[in-house]
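Let me give you the structure first, and then I'll get to my questions.
Now for chain A:
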Amino acid sequence: MNKANVIQELKALASEGMPEEPEVAAVAEEAAPEAEEGGKAKKAAPPEPRKNGLLEVDYARRGVHVDVQVAADQVVRAAEIVDAAGMTLEAVTGVDWINDKELEVVYDYAYTGGECFRVVVRARIPRDEANIPTITEVFAGANWHERETFDFFGINFEGHPQLEYLLLPEDCDFHPLLKDFKGC
Partner candidate 1 sequence: MSSQALSQNNERFEVNLGPQHPATHGVLRVKLLMDGEYIVDAEPVLGYIHRMHELMGENRTWAQFLPNMGRLDYLSALSYNLGYVELVEKMAGIEVPERAEYIRVITTEMNRISSHLLWFGAFVLDLGGFTPLLYAFTDREEILDLLESVTGARLTYCYYRFGGCYNDVEDEFLSGCLAFIKRLRARMPMYHNLVTKNVILRQRLERVGPVSAEMCRKYGATGPVLRGSGVNYDVRKNEPYSIYPELDFDVPVYHEGDSMARYMVRMDEIEQCMRIIEQAIAKIPSGPVMAEKVPKMIKPEPGDYYHAVEAARGTFSIRAVSDGKNQAYRMKLRSPTFSNLSLFQEASKGMLLADALALMGSLDLVIPEIDR
Partner candidate 2 sequence: MDLGINVIEMLLYLVAIIGFAAINAAYLVWVERKGAGHIQRRTGPKEVGPYGLLQPLADGAKLMSKQLIIPAGVDKPLFMVAPLLAMVPAVMIFVTIPFSENLVARDINIGLLVIFAFASVNVLSLLMGGWASRNKYAVISAARAVSQNVAYEIPLLVMTITIVLVSGSLNLREIVFSQAGAFWHWNWLPTNGNFLGPITFIMFFICYLAETNRAPFDLGEAESELIAGFHTEYGSMGFGLFFMGEYANIVIGSALIVILFLGGWYSPFPEVVPFLGSAGVWWFLLKMYLLIWLVVLIRWTFPRVTLWSLLNLSWKILIPFSLFNLLASAGLVKFLG
Partner candidate 3 sequence: MAGYFTNILSGTKSLLVGLSITQKEFFKKPVTLQYPWESLEMTPRYRGHIQLIKDPETGSHKCISCGMCQRGCPSNCITIHSEKQEGVKGKVLVKYELDFTKCSLCGQCIENCKPSAIEFSKEYNLASTRKEDFHYDLLKRLKEQK
């Protein structure tokens, strides 16, 4: 597996949506770790939601090597890139950024064939229209992970072969990990 290749391809993919300023991604690459870690300083003004792009983050501190944010319709292509590199899917999950009125879908990829390499791909979708294409075509194991994410966040994975409740009872009508969930 060629790490640099994967990084290059993911970078290209992430910047596809915003071709007008390709330097931004490069700038974010250096500035973002500090920006993230120095979150306290900016407490007064909540930080802007992150722009799409690729960050190479500090592995020792964060536990991942590469952090890519892509547009929702690019997750399948991102999955294809890491699949071609022989990586495996560890998990799919979501995060509810209720203040930004957005949901984030997070894909964790890892390389199991040798030296450790972890890539996290994330995509943000609006909360009230939570649709994102499924990656089950690429990684069959995403099936259950996506169903679980649907359980907890109500995210609709378009094209999923069997988007039913997996862990929650089949007749429940709530999504417990949404931040506005108030118990049932």
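Brief remarks follow.
Assume contacts are C-beta pairs under 8 Å (C-beta built on N, C-alpha and C of every residue); 3 or more make two chains touch, one makes a residue touch a chain; residues count from 1.
Inclusion criterion for the candidates: all candidates are chains of the complex that A comes from, given by their letters.
Everything numeric here is computed off the predicted structure, so don't read it as measured data.
Only one of 1, 2 or 3 makes contact with chain A in this complex, and that is candidate 1. On the side of chain A, the complex with candidate 1 involves touching residues 36-37, 39-40, 43, 60-64, 67, 86-91, 93, 95-96, 106, 108, 110, 112-116, 118, 120, 139-141, 143-145, 152, 165-169, 176-177.
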